[in-house]
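Excluded from the complex is one protein chain; the other protein chains are retained at their positions.
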Amino acid sequence: MRAFTYERLDGDSAARRRADTTDSAYVAGGTDLLQLMQEGIAAPRALLDVSRVGTDGVTAELDGIRIGAGTRLTDAIEDPTVAARLPLVAEALAASASPQVRNMATIGGNLLQRTRCLYFRDVTTPCNKREPGSGCPAQAGENRLNAILGGSAHCIATHASDLAVALVALDAEVIVERRNGERSIRLADFYRLPGDTPHRETHLEPGDLITAVFVPIAATGLSSRYLKLRDRASFEWSLVSAAVALKIDDGEVTAARVAAGGVGTVPWRLPMVEDRLLGRTIDVATLQLAAEAAAEGVDPRPGNAFKVPLLVNAVARALAAVADQELAR
Amino acid sequence: MNAPALSAVIGQPVSRVDGPAKVTGTARYAAEFVPDGLAYASVVSATIPRGRIRALDTSAAEGMPGVLAVVSHRNAPKLPYLERDQRPPVDPKSGDQLRMFQDDKVLFNGQPVAVVIADSQQEADAAARCIGIAYDETEPTTTFDPGRGRPPSEETAKGGRPGAAGRGDGAAGLAEAATTVDVTYVQAREHHNAIEPHATIAQWDGDSLTLYDKSQWVQNVVVEIAHVFGIEAGKIRVISPFVGGAFGSALRTWPHVTIAAIAAKMTGRPVRVELSRRQLYHSVGFRPHTLQRVRLGAAPDGRLTAILQDAAAQVATYEEYAETTLQPAETTYSCPNVATAYRLVEMDTNSPCPMRGPGIVTGLYALEAAMDELAVALNVDPVALRLKNHADINEKTGLPWSSKALKACYETAAERFGWADRIAAPRSMRIGTDLVGYGMATAIYHADRAPAEAEVILFANGTAVVRTAASDMGPGTYTSITQIAADELGLPVEAIRFELGDSTLPMAPVHGGSITLVSVGSAVAEACAAVRQKLEALTGEGSIAERLRANGLDRLAASAKASPGEETKRYASSAFGAVFVEVRVDEGLGTLRVKRMTGAYDVGRVINPKIARSQCIGGMMGGLGMALMEAAEWDPRFGKVMNANLAEYLVPVCADTPALDVTFVPSEDTVLNPLGAKGLAEIAICGVAPAIANAVFHATGRRQRHIPIRPEDLIGT
Partner (left out) sequence: MPVDSPVVPVALTVNGKPERLEVDPRTTLLDALRDRLHLSGTKKGCGLGQCGACTVLVDGRRVVSCLTLAVMNDGASVTTIEGLGTPDALHPMQAAFVACDAFQCGYCTPGQILSAVALIDEGHAGSDEEIREHMSGNLCRCGAYANIVEAIRTVAGQEG
């Protein structure tokens, strides 16, 4: 690790001190940043510890549910409001990382975790995300774990967060504290597609601090399933995941929220799947037809073409599971 | 003194004698010794697969806080690297070992090219990242292309890894067969990934050197480093009381041990070298990527008429590590015509090395998968096919087995597993959305023994110390040897302290190849007998303590050496087993879970059934990883392993654990050694991967001829 200065912020100092240069970084849980620093991928000169600025906790508000950015994943999973009204979020979090890491990692940090692309993580190889313009060896290399959606010639790195997949399905917003006040960004607009600037991953500006995520009331209380597929039974990032939340009234789909993980360069909402469900009467054929829309626009590489059928089948299976829950309701 | 009670402790499920130390964190591993003034090293690795170092800029690093020295080929001492009279069995027989900082050549990506030593690990690591290296690259050879395979050298062939071997006429045997299979299998490059990283602390005191090292053979480290530095072996001591897993990766003395000694020499401080997880993928060995073709021929009644097995394995360019991959083709079954061909494929990579069940587990994977294919082709039960071709003698050597209870293994495991419930046709068993598959395989691993020495000291307080320079990387040597001594001395386990892991102790062979128990155990038994004899020669009666006191003695010591004898010329010895597996495959989701595994093993006499069972369930988990997860993702453009960590190089986690059932069939091999044991570390991983692969075929009807088998292979179309 390169030497850095360390400063712990509290609620007051956080308003004044900003990680507003490329050489400074916020740290809260540290579970990704420390890996990046140990491997020489990140080398901040100044570390601002925001773990005690008071952004933790879950609040049920009139128009939705707010999860503080400093909330540890375990605390979010165990929060009764999250468990009861955002089961998709709880399930995605419970499938994330390991119990130890979930005790450390925060909601805000989880949304900002960097990709697991093997070339990004190895500083001796080129990577446009790490060193703009250096190239993308994943295109014709070990890309089993890489994206089949949203990629470009410059980057096909997958977004690694399970939480973000669940949240993007639920139309969540990211609450950001900026020097001149607070603003809210739809999570769907929060991440940038790699295009030709894969090193720019979000719409955060220097100094911005995520303080919370907010899930609107309309997306709460839905039957849901977060289905995560991986090589081993636990403690692994997803090969493919499907986040599904549905409302079915009298056999007809009145709300459909579907997103996928492990497949996109950003958490990937699947509006075409939703379109094929909304207003339809639920049956096996409808679910299958809807799931097949998940593969619209895929651009696989030889090493990850298997993710296409895996994605369709994962969506189909998750849809069926949620439909069963709803019909049994 | 009376003769010791017959097997009072041997055969009992004694809890590990080193257990309390391990569960309280007081067991000390190599990196955990703290000599005064300890400094910390960070190794700098090459980032190209082949070429020369053109320029090396250490100025920034040297000026950084805490940095004591930066060592590279520009300033390292010239070391003699004397050739040993006889290479130890853990080293390749041919080629030259990697020499540390002796020239500007880069032979593979990840090769150590410099080391930074600093007052703290943080300072050393930070400075290591600030060393600028410019290379002149030359065209590397980084693809695994079996077409480039060449036979092993003469030295390697003499060491039991010939380019061609067999008996009878393989081609004729194939021609006369009524049924044949001709199949090719690929096994990925695998890494040991013991949880303890390799680490060495080197401390010079004048011209004497102490090394705290993660090692499976402390006395070989002494000899090796003595030759590297051209110093007397008597000046070197190696200490390694606990080894945090190794599985073969700590058999030989790797370059970082030399680096530690150089670094300590140049700084005048004790220095710790601890390799990072990423560095482990290119600093110690691995199980080589291997491609195999198996051709089997059988008569209508299922009797094998031919076994032809060819293997091509990757190897480094600078030295020639080769495996006994094709030995199972010669020993597992009765067959008049056997032909094997072994090829090495040179690549710019670090050198491979033995990994649990080296060679055998690789060859057995292909052979046992092919046997399953043959069973299907013949439409016979896989167990019946194996029984039909049971090798009553070792047909490779023509020698009788010193013991063999393989038939009992098949029978016991099949019964406990419920093999009879298997519906033979593939895709015929189903539970919900899961296809169910049953598969099985034979396990075989030769049982060897080497000379060993031990010393036993009795004390007047009624305790005893047993000493020998063995290791215990986890199989339970501390405990099983203590049990042997307890029985031989007639003392309780608690009264005996077993000292190992120090090169100054009596001679012990390498802790590998499942030979420790029979080799060291035999020496300890003889030393105990010798001390008992001395005791009996004393006047007086009563307990050991009473006898010593009656003779005015504080202690009584005896040593012994035990060696294998003529029996190795008259008998072949091997451990055997049968492994049965149930898998569940969800083709829609590409998900495969091993539901349960049943193994029955013939390992001779079991000294400690509790610890022996642990070895077996551990081997099963290792085999599960091999079958379903483990693969180094090699990028030939860079000549390196890209998933060099524990997040993307997958090993099984707790949630992957199936129900595991282990039985030891009645067996005793007093030919191999007086204890009657055969050793069981390697046998436990043998046969697991093919049993799983065979179960996958039975579940899905689709043959996967490579490991690991992953979701992309299973997803239905």
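Just a few scattered comments:
Letters A and B mark the chains in the order given here, with residues in each chain numbered from 1 onward.
Quick note on the criterion: a residue touches a chain if its C-beta (ideal position, glycine included) is under 8 Å from a C-beta of that chain, and two chains touch if they have at least 3 such contacts.
Source: prediction; values computed, not measured.
Checked against the full complex, the candidates A:11, A:99, A:135 or A:206 give a single residue touching the omitted chain, namely A:99. For the chain left out of this panel, the touching residue among B:141, B:317, B:614 or B:670 is B:614.
Of the candidate positions B:49, B:146 or B:197, contact with the unshown chain belongs to B:197. For chain B, the residues touching the absent chain in the complete assembly are 15-16, 18-29, 31-32, 34, 40, 60, 64-65, 120-123, 126, 130, 192-197, 242-247, 274, 276-277, 473-476, 610-611, 613-615, 617-622, 645-647, 651-657, 660.
By the touch criterion stated above, the residues of chain A touching the omitted chain are 1-6, 8, 27, 29-31, 34-35, 38-39, 45, 47, 49, 51, 74, 97-101, 103-104, 233-235.
Assume only the chains that are shown with their structure count from here on.
Computed from the mean C-alpha positions, the centre of chain A lies at a distance of 41 Å from the centre of chain B.
Residues 1-3, 39-40, 116, 118-119, 121-122, 124-125, 137, 141-142, 144-145, 229, 231-237, 239, 306, 309-310, 313-314, 316-317 of chain A are the ones that touch chain B when the two sit in their complex. Those residues of chain B whose C-beta lies close enough to touch chain A in the complex are 47, 65, 109, 122, 125-126, 129, 278, 588-591, 593, 628-629, 633-635, 637-638, 640, 642-645, 647-648, 650, 652-656, 710-712, 715-717.
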